[in-house]
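All protein chains of the complex are present and in place, except for one that has been dropped.
In order of appearance the chains are A and B, and numbering begins at 1 in each one.
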Amino acid sequence: MTAPLLSLSGVSRHFGALKAVDDVTLDVPTGARHALIGPNGAGKSTLFKLVTGSMPVSAGTVSLAGTDVTGLPEHARARLGISQTLQHSSLFTTQTVEQNVLLAAQRRHGSRASLVPRRQAAARERVDGLLADVGLEHRRGSPVADLSHGERRQLEVAVALACEPRLLLLDEPAAGMSPAESARLVELVRALSETVTVVIVEHDLDVVFALARSVTVLHLGRVLLTGTPEQVRASDAVQEAYLGTGRESLFTDTAGPAALGVS
Amino acid sequence: MESIVADTAATGGRRGGGRRPSSLLRAVPAVVVLVLLVAAPFVLAPFATTVLGRILVFALFAVSLDLLVGVTGLPSLGHAAYFGVGAYTAGIVAIEVTSEGLVLVLVAGLAGAVAAAATGWLAVRSSGVFFLMLTLAVGEIVYQLTTTLDSVTGGSNGLYGIPAVRVGGTALTLAGYVYWFVLAVFVLGFTALWLVSRSPVGGALRGIRDNEPRMRSLGYSPFRYKYVAFVIAGAVAGVAGGLFAVQVRLVTPTEAGFTTGALALLAVILGGAGSLWGPVLGAAVVVLVRDALGPTLEGHGPLVLGIVFVLAVYLLPRGFAGLAGISAAVQRRRAASRRTP
Partner (left out) sequence: MIEWFDSNLVSILNGFAIGSLLFILAVGLSIVFGMMDVLNLAHGALFLVGAYLAWSLLSDGATWGGFLAALGIAALVGLLAGGVLSVMTEPLARRPILDQALLTLGVSLVVAEVLSIVYGNDALSVGAPPGLAESVSFLGRSYPAYRLALIGVGLVLAVVVYVVVERTSVGALVRASVADREMVSAMGIDNRKVKVAVLGIGSMLATVAGVLGAPVYGARPGLDDTILILALVVVVIGGLGSVKGAFVGAMVIGQVESLGRAVLPDLASFILFGTLALVLVLRPRGLFGPRKLAGT
């Protein structure tokens, strides 16, 4: 195998005495469907920020496809193919659904540096395709302000995909989605080409186990375990971490992928 | 069901992707306005024509500010600096070198762009209230320069004796001809800004206005885009300043001063930030109040403008464009219900 697409080595982030992310080392191979789980405050979202570069690391290195990107600013990393959806909806609220996706798509498919209007046929075509994929084609002219919460989450995914990422980071993409909407999301991510590597943070373990082929459990900023979904479910240490924060129901309620009802 | 969706879309006041048949219809008001503006000198008295010319000059300045305030979300309080730089440059070139109109407008625009490029990189690095203060400080420093560099600018007496503008070697002495020259440059300047705001870069600028962190995560470097917008706005403000020198033939430090910038902001807010055409109307109101109403108030026009300012902030959060947005939304709603079977 070639170098892993995403490689974290000793990555840490401290806020004063608090170690939000503590010495995380993790390799995510190309084409992986990798989930990050852990109790609240485990450092999952912080870790994402360290990967995207929206927050600098306190120590360690972040590499993308063998290249050290630790010193690159966020937008430069994005151009290398890192794309994300954020935990809290982060869209261009005064603009339409179509314009939101177009802003992401024109970077790859259009002429984003043009100072005169362009038709951007290729970019618009890609936008139409993505909106159809996430099920928002009937909303293309609506301003984001009019979308429901679930629809905004879908739009987030379309914007993230419009960047044509190599590495797609999904931070709780299914939060606030209806069961039908999250089923659609699972389907969409499953249908992505193997050239796209997906790392997902998600509280809805139905979604996690429906998508992920490998799982990393974070606890108090440290990696507790990395393994297959089966290994993770069987791990006593993981059970304990969740039990310790009163989240045992997450595991005991879940019967496994068979009971997911993902159609 | 479908029409409800379209309705909410329309009331948002922003239009979606190109709806080809209506885009021609939308050009009709612009053409009508243009025809009226061209015909104005035949109908209006020379004084009224001159006032209309002043409105156009100020409107171009306000529209350039709108590119920053409304489109990019950079509220500049010192934009008059670039207007003033353009005005002084055009005035000095007209006196010392040539009063050929095209040359004056070009050097004024260039001077505005250079000044904006030199100071903008500092301002654009900051954001929010910090940006407000920095632009204000930069603007005021330029203003002080215009008063202290007597040998170049004529100090507080101003730069006078600017010769009549020439086009193709012929001096334009009649108010109507000067007006047409101003109108032509205004149309060019406005069109340029309109194109920029409709371009992919314009889209990116709106993205930065709405959500700068997200733009960064999409791979855009906000600094570069904001800087480009700042320089373009400075260039057009410089052109507007050049037009001012051509039209008024006297440039005083007031032109570069805080009040000029504040009045342009008032025009933008009054007209509706981000719409580009709204600030043109706003500029008309401001100039009419200042030049037409001002003398009858014994020079206390600013009092009225101050009151208008306060009222506009409360009553017209989206300016005239916001008012028009409501009627446009009603029209689009009708059109939408016609399209849906």
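We take it that a contact is a pair of C-beta atoms (placed from the backbone, for glycine too) under 8 Å apart; a residue touches a chain by one contact, two chains touch by 3 or more.
As the structure is a computational prediction, the values presented were derived from the model and not from experiment.
Taking the full assembly into account, the omitted chain touches B. Considering B:A137, B:V167 or B:L250, the position touching the chain not shown turns out to be B:A137 (whole complex). Within chain B, the residues in touch with the undisplayed chain are 69, 73, 75, 77, 122, 125-134, 136-138, 140-141, 144-145, 148-149, 257-259, 262, 265-266, 269, 300, 302-303, 305-310, 312-314, 317.
As a working rule, only the chains that are shown with their structure count from here on.
One simple way to say how far apart two chains are is to compare their mean CA positions; for chain A and chain B this gives 42 Å. Within the complex formed with chain B, the chain A residues making contact are 52, 54, 73-76, 78-79, 83-84, 86, 90-96, 98-99, 102-104, 106-107, 110-118, 120, 124, 138-143, 145-146, 159, 163. The touching residues of chain B, counted against chain A in their complex, run 2, 5-6, 8-9, 12-17, 195-196, 198-201, 203-204, 206-207, 209-211, 213-222, 232.
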